[in-house]
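Each remark here refers to the structure printed beneath this line.
Left out: one protein chain. Kept in place: all the others.
On to chain A.
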Amino acid sequence: MKFTRWPLAGVTALLVTMQAQAADGQKIYAQGGANPAAMACGTCHGADAMGMAAAGFPRLAGINAGYTRKQLADFRSGARANPIMQPIAASLSDDEIQAIAATLEAMPAPSYAAVGRAEKAEGVGATLALRGAWGRNIPECVACHGPGGLGVGESFPPLAGQSVQYLSGQLNAWRQGTRKNDPNDLMGHIARSMSDAEVQAVSEYFASLAHKGASQ
């Protein structure tokens, strides 16, 4: 499947580039989309797309384009409920979504330490992240999101470099069912098995992995 998708994506990208009015991801990010309701992403996510921790706006820089496309589609459909993002996603055209997702993936993000299962785990957050809680069928977070929560492919986003506010907000959204856009409820069933204290601790753990390295 992948093999056929890539060449097609390449052709599409070429065609889009050849059109004068091709969507410009950089421009959308900084100034907004063609529809005035599509606000500039940078307003909330920061000029460098590293998010605004205190307000809970997530880092977008370096995120896999496939993941971003799916999230924008899910905001549109309501599978991922968010009063701010829903109208913005709805006012973006498909071309604009393609462009912004590609732009975000290409934006530089700091590098983070790839802390894996072999490392020592002290405290509730690190223990969940690196050991899991298998008595409740909770795998190690890094088993799916990769060492250091660096993210894996289109479906397992980076956790490193996200804020406590954002991470705990998402885990709580899954617990409450306002976010249910994960394939096969893979994340939902885990979040629903977690306690308030665990949500907080594991969010603090991944947020604490931030800013280990300089911008690449």
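Assume contacts are C-beta pairs under 8 Å (C-beta built on N, C-alpha and C of every residue); 3 or more make two chains touch, one makes a residue touch a chain; residues count from 1.
Note that in this section contacts and distances are computed from a predicted model.
**Student:** So which of "ABC transporter permease", "Thiosulfate dehydrogenase", "NADH-quinone oxidoreductase subunit D" or "Response regulator transcription factor" is the UniProt name of the chain that got left out?
**Tutor:** "Thiosulfate dehydrogenase"
**Student:** If the hidden chain were put back, which of A:39, A:52, A:124 or A:152 would touch it?
**Tutor:** A:152
**Student:** Could you please point out the chain A residues that touch the chain left off the display?
**Tutor:** Touching the chain left out of view, chain A contributes residues 1-2, 114, 116-118, 120-121, 131-132, 134, 137-139, 143-144, 146-147, 150-153, 155-156, 183-186, 189-190.
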